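Here is the structure we will look at, set down as structure tokens.
Only one protein chain is missing from this complex, and each of the others stays in its spot.
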Amino acid sequence: MAALEIIFTASLWAAALRIASPLIFATLGELICERAGVLNLGIEGIMTVGAFTGWFTVYMGGDLWVGVAVAAASGAAFGLLHALLVVPLGLSQHVTGIGITLLATSLTSYVYRVSLPEVTSPPKIEPFQPLAIPGLSEIPFLGQALFNQTPLTYLAFISVALVAYILYRTPVGLAVRMVGENPAAVEAQGIDVTLLRIGAVMVGSAFMALGGAFLTMSAFNSFYFDMVNGRSWIAIALVVFGSWRPGKALLGAILFAAFDAYQLRLQQIVAGIPYQFFLMLPYILSILALVTMARRAGYPRALMIPYRKGER
Amino acid sequence: MSDVMDGQPGDVVLRLAGISKSFGSLKANDGISFELKRGEVLALLGENGAGKTTLMNILFGHYVADAGEIIAFGRALPPGSPRAALEAGIGMVHQHFTLADNLSVLDNIVLGTESLWSWRSQGGAARQRVAQLAADFGLGVNPDARIADLSVGERQRVEILKALYRNARILILDEPTAVLTPQESEGLFATLEKLVARGLAIIFISHKLHEVLAVSERVLVLRQGRLVGGRETKGATRQDLAELMVGRPIPLPKVEPQAAGTELVRLAQVTIAGSHGRNELQSVDLSLREGEILGIAGVSGNGQATLADLLSGLAAASAGTVTLLGDTIGEADAAAMVRRGVGRIPEDRHAVGLIGDMSITENMIAERYREQPFSRHHLIDWQAARNFSQGIIAGFDVRCPGPHATARLLSGGNMQKLILGREMAGNPKLILAAQPTRGLDIGAVGYVHEQLLAARKRGAGILLISEDLDELLTLSDRIAVIYRGQLSAPMIRADFSVQQIGLMMAGHGFAQHEAGHAA
Partner (left out) sequence: MRLEPRLETPWVLWLAAPAAAIGASLLIAALLVLWSGADPFGVFGLVIKGALGSQFALFETLTRATPLIFTGLAAAVAFRARLWNIGGEAQFYGGAIMAALLGTGLLPLPAPILIPILLIAGALAGALLLLGPTLMKTRFGVDEVVTTLLLNFIILLLVSFLLEGPLKDPMGMGWPQSRKIIEAAQLPKIIAGKRLHLGFALALAMAALVWFINTRTIHGYEMRAVGFNARAARFAGMKVDLVMVKVALLSGGLAAMAGVSEVIGLKGNLTLDLSPGFGYAGIVVAMLAMLHPLGVVAAAIFVAAMFVGADAMSRQAGVPNYIAHVMVATALLTMVVGMLFTRFRLRWT
């Protein structure tokens, strides 16, 4: 049974972590926003912006890590725009989010075309290379699967731990969780709801942009339009699947990516099924995850409910 | 608590000078000035809509005053900043609790008391301090419990602990007894005494005269946004305060005795399952006859909403039978309830009773738009609809620009009149009135009571669900108490006793209560 043996290959799991990395960043970013009570449907556009700005910085001669920082900052900038519209103004988070995605995507396309008018095929950069962790990468199976990844994948995992720690162990994390449950409770304790939410959306959006940057700076080495290709919507499903908890969301992203990596390999073995159906699987899986989890998910109580100070 | 001990009794701790605030054309506060002294309970009395809550929201920084100044402990308070109010030692227990249900008691208390940017939350020290405060002031509550699992009384204790944890020296309580049983209220008053003895100053907001008389040393009366009087509580009578509060003698609704007719509705062993394996209603028996008002007393959240949903056609019984006018009711069907002649006044008129963004006309036909004359062959006859709502506006004295006006822009009293008009238009045999006067000013309250009594007179049966015990005692022919989804046997008017009802509201005499404590 070749189809089953694949599951026990280290290369499958190494690929799974690679595929999971952008999803982890994006899911974590959306999770932070939603924990603060803000749905961020700008995620697809913000990932696209991150993918472009990170890559372009390196293409223009910047250091890879400078590219990462630029991507995060540009993500935060679009997050700020989204937050300004939906937090103090209280606009529909659905419509605004879609608007941010359209704006970010089209701006990226425009800037790309203006900046690189002559190129026909997308120019390449020298992306992040796998970094074998001394010692750990020698462990059979695990070493190859876990400890021979690019730095951004390690960063994704560290981010999950960091965000989980901040959310559950620090005062600011408590405030973020509380503002997603009941903003009035936060204001009554003297904390500015508007600033807190804006901050959370900016940080979350920075993570989303890192997810995009992973695509151009780690998974591939160039930027092309539509490269995010709906990954962000899968990330939104993963937030629900993970019940708004970073650890569970991480697990969900890895499971999901493992499945994706598995179907890619299965395509080469199983003949007769058109490849499009394999490609549909991630999206179908996301819908199934939503359907099974939606009822039991403990969503933040104030999610998508605008808070206006002094509203009567 | 050492800082609380500073100063002398009688020192002025808080001074409000000329506070004014308008919302559109409404003057919610008009030039209000007063002082609060250390170690006193100052009652702020006024009916709904008099501007009490607005004033306290200004004091606490939720709103910014149009004019005026607040001086706390000799220093001017920057406007519009709850943080500044908290730092000045002002704590507030809101009428609607500001707690996050999914988080623990401790989380709710410590939020915002430490720098947001510290790398670790304080754990043990905070827990110890909360336990100490709870013991000192009789505010026992488990610090690790989730707020959602607490009773209303316990949640209020958390709110008070929140203020004390921050060393509040001035405590504002906005209608704190509205949600408590009479006995729980006594417990709260005992806590307040302990706080005052420690040197706190308390502002106690209420519209209940007997409480004000029981708890305060001084009382200020607000009417239509203005301070209309103030006096020592000692020696004051209910009558003095009532006339000061309303500005005219209040007529008590007259309930003439009348014999009840045939049975309209019967609930036999009705159970409604809820989430988390707990039943929302547990084996409820109830019978309501023509021409009587059956009052349902209880602390908020004990199954009143589910009982109302059942008779509104929004929930169905999981076990037991509901018989309405001789028919057995099966599935939940709100439209069928309307057709059967049930008039339904919902608890939340903003979110459920009316569609705020639609016009009055559109709201008035919401229950009958499928019937003639409002529609024919799927087409709406807007002229007929307008005439109908015109009639309700005139017949129920609704103050509004016209039937085209958007519902959400009306006052609470006018909204309730519209709902009454819509429901009464069908000449209902059975009327379900859930908290029909909550939040209304005294004029509107009187109007609603009049309408209910008129309906009773013409033979309608009325199920009156209310958290206002005074209202129930005044209007009801019989009163039953609801506690954790169980309904007591009703007592008749001659046997009404506040003590007895209060104890039952706290669970005395209910089977599951004892079982719950044993477990």
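Labels for the chains are A and B, by order of writing; each one numbers its residues from 1.
The criterion applied here is as follows: a residue touches a chain if its C-beta (ideal position, glycine included) is under 8 Å from a C-beta of that chain, and two chains touch if they have at least 3 such contacts.
None of these values were measured; they are calculated from a predicted model.
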Hidden-chain contact residue, picked from the options B:214, B:366, B:492 or B:511: B:366
Selected from A:96, A:218 or A:263 as touching the chain missing from the view: A:96
Hidden partner chain, residues of chain A it touches: 41, 85, 88-92, 94-96, 98-100, 102-103, 105-107, 109-110, 113-114, 117, 229-230, 233-234, 236-237, 240, 274, 276-277, 279-280, 283-284, 286-287, 290-291, 294-295, 308-310
Contact set of chain B toward the excluded chain (per top definition): 23-24, 64, 80, 312-314, 333-338, 344, 346, 351-358, 362, 366-367, 369-370, 375, 378-380, 408-409
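Basically, only the chains that are shown with their structure count from here on.
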Rounded Å distance, chain A centre to chain B centre (Cα mean): 44
Chain A to chain B touching residues, read off their complex: 169-172, 174-175, 177-178, 181-182, 184-192, 298, 301, 309-310, 312
In the complex with chain A, residue positions of chain B that touch it: 23, 57, 62-64, 81-87, 92, 94, 96, 98-103, 107-108, 110-121, 162
